[in-house]
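The complex is shown incomplete by one protein chain, all other protein chains being positioned as in the whole.
Let's look at chain A:
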Amino acid sequence: MEKVEILVVGCNPEILAVILRLINANEQWNATGAASYAETIDFLQSGTYSLLLLGAGLAEDEETGLRDFASANFPDLKIVDHFGGGSGLLFAEIYQALT
């Protein structure tokens, strides 16, 4: 079965690592981490993702820019604001977005 590809954006490397570890513990999901606006654009242009999880640390205009870029170029990509930093909310946010 093909894995759900999830691109996670977060500027705190330790928190990003925790989020990636938690997501990748689910064998149906595969998470890739992006630590900046530019890196996120690069990943989106070079890969295929079902879900973009917006974690903490980006400036407001960068978040807006990513949303605009993603919706203009990848209309099927679901964009989710991640709250909590790899907390007990993570799985519910993903389930909610995928259903």
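The working rule: a residue touches a chain if its C-beta (ideal position, glycine included) is under 8 Å from a C-beta of that chain, and two chains touch if they have at least 3 such contacts; residues count from 1.
Definition applied: contacts and distances are computed from a predicted model.
Hidden from the displayed complex is a chain whose UniProt protein name, among "Pirin N-terminal domain-containing protein", "Arginine transport ATP-binding protein artM", "Glycolate oxidase subunit GlcD" or "ABC transporter permease", is "Pirin N-terminal domain-containing protein".
One chain is missing from the display, and on chain A it is touched by residues 10-12, 14-15, 18, 55-60, 63, 81-89, 91-92, 95-96, 99.
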